[in-house]
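Here the complex is missing one protein chain, while the rest keep their positions.
Chain naming follows the written order as A and B, and within any one chain the residues start at number 1.
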Amino acid sequence: MTNKLMIVVSKGTLDMAYPPLILGQIAASLGMEVGLFFTFWGLDVIRKDKVDKLKVSPVGNPSMGMPNILGIIPGMTDLATWMMKKKAAQIGMKPIREMIKECKELGVKFYACSNTMEMMGLKREDLLDEVDDVVGATAFLNMASEDSIVMFI
Amino acid sequence: MTNKLMIVVSKGTLDMAYPPLILGQIAASLGMEVGLFFTFWGLDVIRKDKVDKLKVSPVGNPSMGMPNILGIIPGMTDLATWMMKKKAAQIGMKPIREMIKECKELGVKFYACSNTMEMMGLKREDLLDEVDDVVGATAFLNMASEDSIVMFI
Partner (left out) sequence: MTNKLMIVVSKGTLDMAYPPLILGQIAASLGMEVGLFFTFWGLDVIRKDKVDKLKVSPVGNPSMGMPNILGIIPGMTDLATWMMKKKAAQIGMKPIREMIKECKELGVKFYACSNTMEMMGLKREDLLDEVDDVVGATAFLNMASEDSIVMFI
């Protein structure tokens, strides 16, 4: 097994917020060093005003099985999101904000992309307290050592 | 060259089902050890009831060049899917189900994510016979060794 997991989190949807946190949590439990780098839409996952409102889109996602003509109806995104949260809760998965806390307790490091923050006009105080640092992509690449597993989600 | 390719397959669309299978097939042909871990929407690719019905969405995908106002019209997703399958067939690409069989014959391992299966209420018999095992993300991370190429698709 390798000893480091570095994940670039670039998506801000609920369905794509789970994988980096699940993988991060498990990897940290296994004793791996874990760093999550939130960039572009991924910043939503660590924004105070958005973390509890992440959504899954039924539009443009054939896997959800909802015709696009229905998916665009106001309320359908909320419905799909509510259903996913319910199913996740049924198997014991915690809300995103709690998963972030648990990851943090296990030693997972949270990094916010400085460039994207500037682009979106965000300040440090807009982000969750769990965020360890605001860094550039240079820092992220420097953290990835030869034996790291690196993923772009 | 490294000797192991591990891919997390998280998308259930036709266009994103091709890359892991193409890469898996080629890597196995080159003598690499290959493991595909199907999770979230990616499970669709190895579900008996869905593998032949994967679709590509013209909505929310500017690369397809179809205005969203047209893309939402019923039948447009099927049309886009039909076109992609036709183009793929023209260059000798096999349907997904056959690509899976060929990967399997080359030694590619197929793993289904136990958590997602529970969340979606799926059983082992809902999945293709080619699936080697139902495992957790822990097992997947343990399989990735230092010299693995790991991708999240």
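In this text, a contact is a pair of C-beta atoms (placed from the backbone, for glycine too) under 8 Å apart; a residue touches a chain by one contact, two chains touch by 3 or more.
This structure is a prediction, so every number in the text was calculated from the model and none was measured.
Student: Which candidate, B:60, B:95 or B:136, sits in contact with the chain we can't see?
Tutor: B:60
Student: Residues on chain B that touch the omitted chain in the whole complex?
Tutor: The missing chain touches chain B at positions 1-2, 5, 7, 15-16, 18-19, 22-23, 26-27, 29-30, 32, 57, 59-63, 67-69, 71-72, 87-88, 90-91, 93, 146-147, 149-153.
Student: What residues on chain A make contact with the chain left out of this view?
Tutor: 8, 10-13, 39-41, 44, 54-57, 59-61, 71-74, 76-77, 115, 118-120, 136-138, 141-142, 144-146, 148, 150-152
What we mean here is this: only the chains that are shown with their structure count from here on.
Student: What rotation angle takes the CA atoms of chain A onto those of chain B? Round to the nearest 5 degrees.
Tutor: 120
Student: List the centre-to-centre spacing of chain A and chain B in whole Å, with centres computed as mean CA coordinates.
Tutor: The mean C-alpha positions of chain A and chain B differ by 22 Å.
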